[in-house]
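Reading through the structure tokens given below for one structure.
What you see is part of a larger complex, with each chain still in position.
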Amino acid sequence: MAHNNLPKNHASLVVHGEDRSGIVAAVASVLAKHGANIVSLDQHSEDPEGGAFFQRTVMHVPDLTAAMPALTAHLEAVVGDELGLEWRLRDLSTPLRVAILASKSDHCLLDLLWRQRRGELPISVPMVISNHTDVAEDVRFFGIPFFHIPTPAGGDRTEAEAEIVKLLADNTDLVVLARYMQILSGSFLKEVGVPVINIHHSFLPAFIGAGPYKRAKERGVKLIGSTAHYVTEDLDEGPIIEQDVVRVSHEESLAELVRRGADVERQVLARAVLWHCEDRVIRNGNRTIVF
Amino acid sequence: MAHNNLPKNHASLVVHGEDRSGIVAAVASVLAKHGANIVSLDQHSEDPEGGAFFQRTVMHVPDLTAAMPALTAHLEAVVGDELGLEWRLRDLSTPLRVAILASKSDHCLLDLLWRQRRGELPISVPMVISNHTDVAEDVRFFGIPFFHIPTPAGGDRTEAEAEIVKLLADNTDLVVLARYMQILSGSFLKEVGVPVINIHHSFLPAFIGAGPYKRAKERGVKLIGSTAHYVTEDLDEGPIIEQDVVRVSHEESLAELVRRGADVERQVLARAVLWHCEDRVIRNGNRTIVF
């Protein structure tokens, strides 16, 4: 698991907060002083005469590890203290630790594991947790620990959630729900302490909740879709990271919608996980900026 | 308005009803006896062992006008009486008369007029009716009668609707709402007596009702869409004919969403009108079969 594809000596810097004149110059001046060469920069202002400011910069620093402490201190002084903005700096050669929760379906899960193995995703996968055992053998074939934590049908999930939190604690930077068919409680989200990304099998806000393909079939829509979003306490209402659709017709049965949709789900989820892990996604209230 | 592009001596036959073995053979035998050569045939059964049956056939008949009466009688005897199915036969060289209702926006309206003039749509446009006068000059440039029927803001629209019905009576085979920003009453739909197609500026069932682009912006969706559907008494709930989407990002203001969406609207509506006028669309409860 060498992650040879991760860019050496590259860091991403995300800055956001209240817009004012001179932020780009101030940030770029700090970077220049530490020998950073800006490789790409995306900036967005909500309103030309005020409002929120968002910026993501990717930079190359000849000896990043050595430069990191001084760069961090300097950014804190200028961007945090002087300008009063939020900021975060990530060494892009360090993969994020992404734990995956799944149920019986394998399509989203296997796609993530395969992309990770292939070097397409800047992540390591410390574990896969499922309330079923269907995917156990596949997961272990990838050399990844698998934990089976069943959830009582219709019953109290407090204990199961506590066990999951215990396994994840300090071992993960992101939790991905790869068609995990359980609703997580608000207290779980709080205790787990890292972002949680879910893939919902509809084009939100259409068909929130259970059975979206069945309802899509019944409504007679001509496109079906998927949505990757950050999980919040409100079911399927969190900030959307990515969506996509595929054309369907009257010819397709519900089973075929499920199959066609699965292809969209795994792609949308993979893109959302990639973008999150490259620190391209900034939450802006209940929406996202994706640079 | 020569409609030189309409296929001479071509007819479409739509058959639907309860499925049973032998329908295709029976229908094809009737056609063969009248010298019809089947040019394309699409057939769909909801369930392999029963359920609803749908079929659309396009045929070439050497002298269609002469053959029409006998063919019609024969179809009624076999398809209507013997098989107990619904059917309709259309001479595809006769354009449908399509009246257009619009408000201030010109994009859907002009696209339809332009496609009609260009010979892309097998339609004639007997009139355009609007509750505003913004588009009058454009419409008349196309040589099409324009009628201004204002609707009292927030008031009773009964009189306006009655006037529209009077203009449309016997002059139209289809009514198209090309971003007509008025809700039509159930009694209007009944009295007008022909199908009504609307373009809704969202990917239904997401953002039913007013202000879909604004709500799309607020929800932070990554795709915006449009839906063409038959109008029923339930707002934005009628059978969907066509939908499409376009990718948007955080960069786009509400005004830009409106502009980007307009491009999707006019294309989706044009496809729906084309398909309806080629008799490709069969209503199946609140859904459609589009062959």
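A few points about this structure:
First chain written, first letter: the chains are A and B, and each begins at residue 1.
As a convention for this text, a contact is a pair of C-beta atoms (placed from the backbone, for glycine too) under 8 Å apart; a residue touches a chain by one contact, two chains touch by 3 or more.
Since we're looking at a predicted model, the values are computed, not measured.
Shown are 2 identical chains; the number of copies across the whole complex in this structure file is 4.
Here is the rule we use: only the chains that are shown with their structure count from here on.
Looking at the complex, you find that chain A touches chain B at residues 44, 203-207, 218-223, 225, 239-245, 249-251, 284, 286-290.
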